[in-house]
Structures are given as structure tokens and as C-alpha cells.
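Below is a structure I'd like to ask you about.
Every protein chain of the complex appears in place save one, which is left out.
Presenting chain A:
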Amino acid sequence: MAITESESLIHIEELTKVFYTDEIETHALSGIHLDIARGEYVAMSGPSGCGKSTLLSILGLLDTPTGGRYTLNGKEVANLDFAARSRIRNQEIGFIFQSFNLIGDLTVFENVELPLTYRSGMSTAERKERVMNSLERVHMAHRTRHYPAQLSGGQQQRVAVARALSGSPSILLADEPTGNLDSKNGEAVMKLLQELHAEGSTICMVTHDPRFAAHAQRQIHLFDGKVVAEGELLQLLADPAHNPSTTATL
């Protein structure tokens, strides 16, 4: 193992996640081990339903694991209460979603400012500076007063990236950030992420597209709720008897 626990930003051990719905329990994640170092750019891929979004939401503290350990920035965060998780999310994590998820009633500026408004003790001037900074980094500083509906898909996603950046998070989490974009716009967003990485950001991105995954420093493959090696993944995918569904009836 190249990275020790102490230098890693994210350290995960034996992480499991089970969803209980009706009479069915779905093992979305079954025993994940993962470390992400500060400044690393990780791409995560795998077939649909294999647990990528689930893992990302646990990494982002949107959800809690069923079992296992999760250390973020040296702090054990697997079993924090809602309010504590909110605070950490706000300070440490920047999200970029597939469907941009801008709030239609807020302007570009207000959307980017949103995470900052949840922090106490930040002056208006500082907030403004941070918002303008991050908008400049995504080349959207000229559209601050527009509403999301007035922007193209690629522009919306750049604003979403700016919002993720505005709080200076420890890590950027992106779930298929190019999923709703054409290839040209997709490329632009990828270029943006690469620039951010070059400037020192830690990024963990889920993507289907091998071309985009290739941008990353390291690739992780998920299959059926587990991390597998690349060769293994190809083998598994080729086997028609092996379908990615792990349901057990109670």
C-alpha cells in the first residue's frame, strides 16, 4: 500500500451499505476498502447499479454506511449526527452532480454563494470575493446575474463546478459530471477538472466513459458493490451469467 492512513485524505475500511425496501434488502456496497490521498484525482467506473453513486454519497456524507469505518481528514465520520455531517459537508466537500442541480429561482451568483451562506462568520465582502474567484476559475464571471434556465447545459455545469469550489473544500466529488452534456461540452468540463487538479484540488469522479476516466491519475473499478482490478472487471463483464444484482429475499 503506497499511502499510509495518516497521509490519506479519505480512508475507508470494510464499508458496507444495505438498503432495505419492502421485503428486499439490497447490498449496494459490500466491503469497500479505499484510500484517497490529498491532491489525488481518482476516477471511479463500473456498470450501472454497481454502487458508484452510493459510495460517492457516503464519501460526501450525504448518507451513512451500514457498516465499516470512514475517516475523512483524520476524523472518524461514519456515525456522526445530521447536524455534524451538515457542517462537514459544508466545509470539506464540494459536489458536482450529473444534472447540474442549480436552483432555478436563484441567479448564478446566488447559486454559487449558497454553500457560503450556510457558514457563520463570513463577511459579505469575503463571500463576494470567493464567489467571483470561483466563477472566474470556470470562466463564468460574466454571467453572474443570469438565471440557470438562461444558460446552456455546459454553462450550467460550469456554474455547478464553481459552486463546489466556492467553499474551498478538501475534496470535489463529481457524479457523472458530463452525463447530461454533449461531447464538446463534456470535454470542456473535463479540462476544467484537470486544471483544478493541477492547481492542487483532490477530486473523486464517477464516470462511465473510459476516455474521461483516462484523465484521472488513478482508476477504481466497482463491480457488485466491491472494488475490483481492471482485468477482473473485464472478465466479469464478459460473463453473461454474472449480472450485477445482489438481492436476497428475507
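Rule of thumb we're sticking to: a residue touches a chain if its C-beta (ideal position, glycine included) is under 8 Å from a C-beta of that chain, and two chains touch if they have at least 3 such contacts; residues count from 1.
One rule holds for everything that comes next: contacts and distances are computed from a predicted model.
With the options "Diol dehydratase reactivase subunit alpha", "3-methyl-2-oxobutanoate dehydrogenase (2-methylpropanoyl-transferring)", "Duplicated orphan permease" or "GntR family transcriptional regulator" in hand, the undepicted chain maps to the protein name "Duplicated orphan permease" (source: UniProt). For the options A:S99, A:S168, A:Q217 or A:Q235, the residue in contact with the chain missing from this view is A:S99.
In the complete assembly, the contact with the undisplayed chain comes from A:N90, out of A:N73, A:N90, A:N133 or A:S170. Considering the full assembly, A:S53 is the residue among A:T26, A:S53, A:T66 or A:T178 that touches the omitted chain. On the side of chain A, the interface with the absent chain consists of residues 53, 56-57, 60, 62-63, 82-83, 86-87, 89-91, 95, 97-105, 114-115, 118-119, 148-149, 153, 156, 163, 167, 175, 180, using the contact rule stated above.
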